[in-house]
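The complex appears here minus one protein chain, its other protein chains still in place.
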Amino acid sequence: MSFGSVLKIFLPKDRVFYGLFEEVATTLVQMGDLFKSALQEKDLSKRDEMLRTLEDFEHKNDEITHRIFIELGRNFITPLDREDIHYLTTSLDDIADYMWGAAKRIVNYQIHDEYNTLPAFAEIISKSIGAINTGVYSLRDMKDLRAITAACVLVNSLENDADDLLDQTMMKLFSSNITAVELIKQKDIYQMLEVVTDKCEDVANVIESIIIKYS
Amino acid sequence: MSFGSVLKIFLPKDRVFYGLFEEVATTLVQMGDLFKSALQEKDLSKRDEMLRTLEDFEHKNDEITHRIFIELGRNFITPLDREDIHYLTTSLDDIADYMWGAAKRIVNYQIHDEYNTLPAFAEIISKSIGAINTGVYSLRDMKDLRAITAACVLVNSLENDADDLLDQTMMKLFSSNITAVELIKQKDIYQMLEVVTDKCEDVANVIESIIIKYS
Partner (left out) sequence: MSFGSVLKIFLPKDRVFYGLFEEVATTLVQMGDLFKSALQEKDLSKRDEMLRTLEDFEHKNDEITHRIFIELGRNFITPLDREDIHYLTTSLDDIADYMWGAAKRIVNYQIHDEYNTLPAFAEIISKSIGAINTGVYSLRDMKDLRAITAACVLVNSLENDADDLLDQTMMKLFSSNITAVELIKQKDIYQMLEVVTDKCEDVANVIESIIIKYS
């Protein structure tokens, strides 16, 4: 008898957590889409205006995150392991934090993104968030396990793509003639965007470990 | 019936943990005060001497941290959740580690802190540690919940201040005429000081989640 089966007998399903996770995932999808659109925008003042609105979504996710922790404190019985809920919540929150952190620096630093690294990162991040959204919405019933696993595998593969994108961009920058200050600025932003995909991978890993337990 | 109420029935209060956490918090307050005084000192050799003594406090906290982990291993029954004790211990230890790490670099790099960023960070850090001290000392009886929550909210707000201070300082540095090497040194130190406030926020978050469970 698996750990999951045992839990299924004991635990009433406390549905509130699923709804809150879905709210966070939905906000992340909106952030990812807006981030991608912004970084495809050629008018930089328009782009910056779009990027600044990401803060509202980040605040919204902070509030939902806070509600999840309050629910976690209140509920003795939870539908998922307490540590999984905790880790899933934190990782989802980190995605929004780092995306907003990178957006702020893009607005502040006004780098010359010669190799179109920013839209390339935004593309990867938005895809990765899409896969995470699939995973999070699947937690409620865990019916289509193959689709969930595929989503998690995709997130892992996109994290590798982001890693490669960072490596290749840094190699180009190191052999280019840009100033050290510009190099430092760009490195700062690209690394932060790579961390966004790391946090997506963390979420995929928790979802995968939940799937293993409860299926 | 809440998780906390259930625990209150089952668990004898193993007071040793409270005392050890209070010892750590007290040492942190001393470190924060010394750090602040040092960074207000105009005589740099005197400043460096003060900063070097932070190592003793860091060592002291390492030892208490080690004792907490030994107690955690020995005690089957703990007054707080094992994972909360673990996470609180680690985060408190990180505050001392990063503060000492930053102090070492301040002594080693001898940066030109043109915008008085160092004393500004020390001010934020010392306030944040003060609020954490309030939170830690409140764990023993959890009477004044409003005061604990206020302390945690303050730590979160100070972390935002540190974030803004880092952003604003970096913006000034990027548009200044300092050399790239000096820029790298300063960025290194200021980022480390910002991490100190992140670790303070981690502590505040654990305290808040403990409060929710046990009240």
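We just call them A and B in the order they show up, numbering each chain from 1.
The definition used in the following text is that contacts are C-beta pairs under 8 Å (C-beta built on N, C-alpha and C of every residue); 3 or more make two chains touch, one makes a residue touch a chain.
This one's a predicted model, so the numbers in the text were calculated from it and none came from an experiment.
Novice: Which one touches the absent chain: A:K60, A:R74 or A:K213?
Specialist: Of the candidates A:K60, A:R74 or A:K213, A:K213 is in touch with the missing chain.
Novice: For the chain not shown, which residue from B:E49, B:E83, B:E114 or B:D164 touches it across the whole complex?
Specialist: Within the whole complex, the residue contacting the unshown chain is B:E83.
Novice: Across the whole complex, list the residues on subunit B that are touched by the chain not included here.
Specialist: 69-70, 72-76, 83, 104, 108-109, 179-181, 184-185
Novice: Touching the absent chain: which residues on subunit A qualify?
Specialist: Per the touch rule, subunit A residues meeting the hidden chain are 1-4, 6, 83, 167, 170-171, 174, 180, 183-184, 187, 205, 208-209, 211-213.
What we mean here is this: only the chains that are shown with their structure count from here on.
Novice: Report, in whole Å, the distance between the mean C-alpha point of subunit A and the mean C-alpha point of subunit B.
Specialist: One centre to the other, that is 27 Å.
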